[in-house]
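Apart from one protein chain that is not included, each protein chain of the complex appears where it belongs.
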Amino acid sequence: MTMKTKYPIGILGATGMVGQRYIQLLENHPWFEIVWLAASDRSSGKTYGEAAKWRLDTPLPDRIAHMTVSEADPRGAPKIIFASVDAAIAREMEPKFAEAGCAVLSNSSAFRMTPNVPLVIPEINADHLHLIEEQPWRKQSGGYMVTNPNCSTIGLVMALKPIEERFGLEQIFVTTMQAVSGAGYPGVASMDILGNVVPFIGSEEEKMEAETLKLLGKLEGHAVTPLAARITAHCNRVAVEDGHTECVSIKTVKPATREEILAAWAEYKPLAGRDLPFAPEQPVQFAPQNDRPQPRLDRNRGRGMAVTVGRLRPCGLLDWKFVALSHNTVRGAAGATILNAELLASQGKLDR
Amino acid sequence: MTMKTKYPIGILGATGMVGQRYIQLLENHPWFEIVWLAASDRSSGKTYGEAAKWRLDTPLPDRIAHMTVSEADPRGAPKIIFASVDAAIAREMEPKFAEAGCAVLSNSSAFRMTPNVPLVIPEINADHLHLIEEQPWRKQSGGYMVTNPNCSTIGLVMALKPIEERFGLEQIFVTTMQAVSGAGYPGVASMDILGNVVPFIGSEEEKMEAETLKLLGKLEGHAVTPLAARITAHCNRVAVEDGHTECVSIKTVKPATREEILAAWAEYKPLAGRDLPFAPEQPVQFAPQNDRPQPRLDRNRGRGMAVTVGRLRPCGLLDWKFVALSHNTVRGAAGATILNAELLASQGKLDR
Amino acid sequence: MTMKTKYPIGILGATGMVGQRYIQLLENHPWFEIVWLAASDRSSGKTYGEAAKWRLDTPLPDRIAHMTVSEADPRGAPKIIFASVDAAIAREMEPKFAEAGCAVLSNSSAFRMTPNVPLVIPEINADHLHLIEEQPWRKQSGGYMVTNPNCSTIGLVMALKPIEERFGLEQIFVTTMQAVSGAGYPGVASMDILGNVVPFIGSEEEKMEAETLKLLGKLEGHAVTPLAARITAHCNRVAVEDGHTECVSIKTVKPATREEILAAWAEYKPLAGRDLPFAPEQPVQFAPQNDRPQPRLDRNRGRGMAVTVGRLRPCGLLDWKFVALSHNTVRGAAGATILNAELLASQGKLDR
Partner (left out) sequence: MTMKTKYPIGILGATGMVGQRYIQLLENHPWFEIVWLAASDRSSGKTYGEAAKWRLDTPLPDRIAHMTVSEADPRGAPKIIFASVDAAIAREMEPKFAEAGCAVLSNSSAFRMTPNVPLVIPEINADHLHLIEEQPWRKQSGGYMVTNPNCSTIGLVMALKPIEERFGLEQIFVTTMQAVSGAGYPGVASMDILGNVVPFIGSEEEKMEAETLKLLGKLEGHAVTPLAARITAHCNRVAVEDGHTECVSIKTVKPATREEILAAWAEYKPLAGRDLPFAPEQPVQFAPQNDRPQPRLDRNRGRGMAVTVGRLRPCGLLDWKFVALSHNTVRGAAGATILNAELLASQGKLDR
């Protein structure tokens, strides 16, 4: 893919944690260029450098620091919007941008489960993108909405898909140990998490359970039929900065040996040859050590876009158990939106 | 129970983390008095104050600090031994003490699954203590061996027993998030756990699965028939000082409503009226808040001897899911040994 | 001191972290009884159990949970008020309560440096309490205001006073490593402190420097002449739940040997014989180990009311250096107010 000029990108929710990751990850992106930043009314009119409390460990790019934060209004916004705002705000705003003709690529939970909105991970269910043609805005203004999953869902689904594809899945059990960055900033109070575990994250279990089945579901006609598996999630917050760790047990439809599952993971390369800049070469990586994956050591594999699995062993209750790990603000949020955008660009579905 | 003189107690493994907890918890104990401390050869001959790196947040009692650490040899030891040493050492030493006529109350894993050794939690299976009569030493010297479970097992079993008793249990799923103190001192390297999760603890899953079924099993004839349930455990280490948090899903034999399970927990008071000093008034305490139990806030309930449960809700896969929490070095180790000793004392099975 | 009925106490800022500590520490207090709780408008009218997010590891007392939170208005309030609210709010409210005849014992910074308001630590400068007679309200309504220092100041001053008294002090250098509980709840974001140090706490260095000199100053006529020493503070936030650690270097006026300083600390017992319930028997405790004091191990000495010092050694720049540690929400806040109240009660300056 050669291109003369980059796609102009706008970011809705630019000052939040995921907004900051968009900025960090899009610096020097070969296809995309940030031209518009919007945040809450409190921020608009200020320079981004003034409005945002930059919390990442790479410097805030100078060009971005000097950009003026716009109002969250489609007028003046570019045709491609990366959005990461609270669900309540997303519910109100994202349709306005789609209506105005924008491709809204959203990390928010507001519309993920809406029947005509695709919930997509490029390696998992790229075909679900077809749902944008079911959206009213697509016909009217050309605008549409595509969502990426919750940060805890992505690691699970990427670990499950290669298995589901070959052996089917009947039952899924998952317990998460999630990083604090998943709650945004200021998010989790230090008094709540230092030397502690909080065994509750609002709506997280419900999201994980529903999104997983939609992502692993089949596009049939005008909607996705979710995977007919049973699933349960226990979600916990732990004292980790970045990286969600998940303990998973599964029951497959057809029996699978350990070697077959390892092979399914190793051979899973659905984007091979598509040359999407953010696609990890090896999306699911198996760590052979008996105490891995670990968030500090494995979250950055594939520049934060790979999911690491390990400890595959028989389960006393279902068939197999293992551990999955993914970087929650890269693979699980900002990187997910960017990869969706790259996929859409490669399909000619983004306008400059 | 009135008593003129206290029972003299010896501690094997006195300088370790659990050894220190024995010392802390036995200070001012109404029935027991430490008279003998043993540790590795490196320590013997030194005063305890020199030999141990005291890591607890209450002062090392002066009397103990000045006691001389003995060799780990039954000669010179009192008739009651609290033992917490590595399994390999326990395997060799504990029988020697039992043979010499001691009541060995062990926190070590070495003999927990041995058929004629009782694995006991007083509130759960006090009747299993009868197995000591099956031990060869009992007849010869009067000595015997009683074990308490692994720190991660206790919290689980105490939360399960009230349910099992009323409704039966068919399937048990548990994921643990365990405190670093469970690994002793120095134990877990700070480089391994700061900002991290280690999804592996050697042999822990196997212990939890086997011990749980033995504890919930029935004493039949000369041995315990383990509970005929299926169980699977995922064990993780997290950056918490004290307190193991466990996410549990269960399938009962008979259907149980939420209210029935809450009632089973609330009404579970098997030691009521026995007046054991370390027995918590309410062994299983339900926390009604949606984000509890949490290790920092709930581990000290019942002076560290109660188990806190919370978040009881339907499970998408089995019947119910909930969170259980217990203090791993009090309820899960030193306090467990002490309570076993109190129970034995109340039954007239300890000698002065 | 015998008393028929306890003093009725009101708490202003009852739902905050220090407010919660007042409640925890006053449970079963022999002299004081909480009868009135006030917090922000948002909370008033609710029960305390509904209004407060209880964050301590002992249970919220039932009686308190069911009390209704009042408006922060002197009408209906008892004659003794423990106050811990933001400085801006304190500046407006505390005088109203004093004017209405209340003894306002404040943990807020608003009036600490006001010339006619005593800033008091009972062990250090009980005589400064005389300043209440300089307050206009005292004459009009009998009301007055007494403050206790900032959490980081107390540990420093208690370690310094015994030295200052015997040898004088010319120069004081202090670097703090402060616990997150000092910032209240939610306070420090977990994203800011996990695996991190924040080398800045707003206004903390200024407060520490000024308060220290006032506390060590002399009451002369109608005001306190601050100690004529030079002082500098570096204040940092670290990933500790409770307990401020401080590295101190000092230059004395008269030379002092190591033994003399140790003796000054050991013999410092200014409240001896006064039988104040919260007064630690040994207010400054020396830890002989080379790696102490440490917050996790030493903060609870004297039920959180003692200051622990350690590592006394020559300083390459000034005369001596050492480490001091105190529990920031007990000795450094709620316990400080309570001890001030006990002192006032013992002097007959509190009304029922």
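As written, the chains take the letters A, B and C, and residue 1 is the first residue of each chain.
The rule is short, and it goes like this: a contact is a pair of C-beta atoms (placed from the backbone, for glycine too) under 8 Å apart; a residue touches a chain by one contact, two chains touch by 3 or more.
All figures in this text were calculated on a predicted structure; none of them were measured in a lab.
When the full complex is taken into account, the listed residue touching the unshown chain is C:238, out of C:238, C:261, C:307 or C:330. Summary of contacts with the chain left out: across C:175, C:282 or C:346, the touching residue is C:175. Residue B:186 is the one among B:186, B:202 or B:314 that touches the chain missing from this view. Residue C:310 is the one among C:187, C:280, C:310 or C:335 that touches the chain missing from this view. Screening C:35, C:113, C:223 or C:318 against the full complex identifies C:318 as the residue touching the chain left out. Residues touching the missing chain, restricted to chain B, are 17, 55, 180-181, 185-195, 239-241 (touch as defined at the top).
Residues 171-173, 175, 177, 192, 194-200, 209, 230-234, 236, 238-241, 245, 247, 249, 290-297, 310-311, 315-318, 321, 323 are the ones on chain C that touch the missing chain.
Even with one chain removed from view, chain A keeps its contact list with that chain: residues 55-59, 194-195, 241, 296-301.
As a convention for this text, only the chains that are shown with their structure count from here on.
Summarising the inter-chain layout, the chain whose CA centre lies farthest from the centre of chain C is A. Distance from the chain A centre to the chain B centre is 42 Å, each centre being the mean of its Cα atoms.
Our note on geometry: chain B versus chain C, Cα centroid distance of 40 Å, whole angstroms. Once the centre of each chain is set as its mean CA position, chain A and chain C turn out to be 47 Å apart.
With touch defined as above, residues shared between interfaces to two or more other chains in chain C number as follows: 55, 194-195, 241.
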